[in-house]
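Shown here: the complex without one of its protein chains, the others still in place.
For clarity, chains are labelled A and B in written order, and residue numbers in each chain start from 1.
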Amino acid sequence: MCLSIPAKVVDIKGNMADVSVGGTIFKAGLQMVENVKIGDYILLHTGFAIQKISEDEALETLKLLNEIEDAMNK
Amino acid sequence: MNHGSGGSLAGKLIRNIFVKRFGMDEPLTDSAVLKENGLLLAFTTDSYVVDPIFFPGGDIGKLAVCGTVNDLSVSGAMPKYISASFIIEEGFSFHDLALIADSMSSEAKNAGVRIVTGDTKVVEKGKCDKLFINTSGIGMMKSGFETISSAMDVKPGDKLIINGPIGNHAIAVLGARKELTFSSPVTSDCASLNHLINNVLEECSEIHFMRDLTRGGLATVLNELADMIFSGIIINESTVPVEEPVKGLCEILGFDPLCLANEGKVLFVVGNEGHQKVLDVLRSHPLGKYSEVIGEIVDNGRNMVILNTAIGGRRIIDMPSGMQLPRIC
Partner (left out) sequence: MRHIDEYRDKDLIRKLSDLIKRVSNLDYTFMEVCGGHTAAIHRFGIPSLLPENIRLISGPGCPVCVTHNSFIDKAITYSKMDDIIVTTFGDLLRVPGTGSSLEKEKAMGADIRIVFSGPEALDIAKSNSDKKVIFLGIGFETTAPGIAVTIKEVEKAGTENFYLLSAHKVMPPAMEVIIKEGVKLNGFICPGHVAAITGSEYFNFISTKYNIGCVITGFEPVDILHSIYMLVNQVNSCSPKTEIQYSRAVSKGGNVIAQKNMNDIFIPCNEYWRGLGEIASSGLKLRREYERFDAGKMMPIKVNNQEDNELCICGDILRGLKTPHECSLFATACVPENPVGACMVSIEGACNTFYKYRVNE
């Protein structure tokens, strides 16, 4: 639930990050996520990063979706 | 507060309290068209209460001049003269007032109008929020466009065209509020549209309707139009221009860009044969570079505004009922 949007980390100062959603910069508290680097995507919710988005899993999901479709077409 | 937001509640307030008591003619349009001694004049008025007073892309003064110029222009008139009345809260900075006056003067020059009369009142601290401005304007109706605001020539098959991306003003103002924890690169689209509109009216034919988008956003104008013409309107979401930062902010705050305020956007309804020429003329002007055809008038037996969503679904675009509230859930 809840509005939570993938946002790109563009700057980190201590446990606060500047994150970008389409060019608008929000502040995100990093108290709940570890090893965040500039360039990572996090889920932004009410001023906090609540999770890091896994690039690998994202690619895996999209690959899987294309494979389901191919398998059904055989 | 929702009664001042330009949507359905504002409409009800105006009709129920003012229209019948003042004996005003419906449909209510941006300007009143008046005939006097063979002269056709357009007359309009508006009040400005924006917070913050200064925002990226403009200030309350520029807003006031552009708003009145645009109301006259979309009614088919050449804006000529403006009045400016100020209600100033005690303690408001002289420096800021001078800046606003400069801004109004500069914008009036830009639009080719003159500010010819006005009034000033100072009220006690707390009796108004810094500064309220009312502007009224007079324009000369262009021959042949006297009924354009009534939309009587709009018919199924007509195309809807907008002169650029929506939602910028609302987001710029929101971003300028000091207490919010985001910074936005978005600037208000606040602009006088009379030269742009004049180009279209001079060079194109089949212009059936015009209205500028303001507080209630594109959704409000579309619903008002649908009510006037008793036909349906279809909008294609993928063609409605919205800038990335505005999109991003709408996603995170739960706003609908169709319901956001604008101050430099005009919707044209153009006969199908003439719409390409209108697009060309618009795109050759700085204020119309990103013009798009966003939909058409349809004859579906109901006066609803339907959105074909970008992913292949359909939904209704309703009249916004009040101010949009940012959500977390």
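The rule we apply is simple: contacts are C-beta pairs under 8 Å (C-beta built on N, C-alpha and C of every residue); 3 or more make two chains touch, one makes a residue touch a chain.
The structure displayed is predicted, hence computed values, not measured ones.
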Given the full complex, what residues of chain A touch the hidden partner chain? 1-6, 8, 21-22, 27, 29, 31-34, 41, 43, 45-48, 50-51, 53-55, 57-58, 60-62, 65, 68-69, 72
Suppose we count only contacts with the excluded chain; which residues of chain B make the list? 1-2, 7-9, 179-182, 244, 247-248, 251, 253-254, 300, 302, 304, 306, 309-316, 318, 321-322, 325-329
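The criterion applied here is as follows: only the chains that are shown with their structure count from here on.
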If you average the Cα atoms of chain A and of chain B to get two centres, how far apart are those centres in Å? 36
Going by the contact rule at the top, pick out the chain A residues touching chain B in the complex. 1-3, 5, 7, 20-27, 44-47
For a test of understanding, state which residues of chain B touch chain A in their complex under the given definition. 171, 175, 181-186, 244-249, 251-254, 327-329
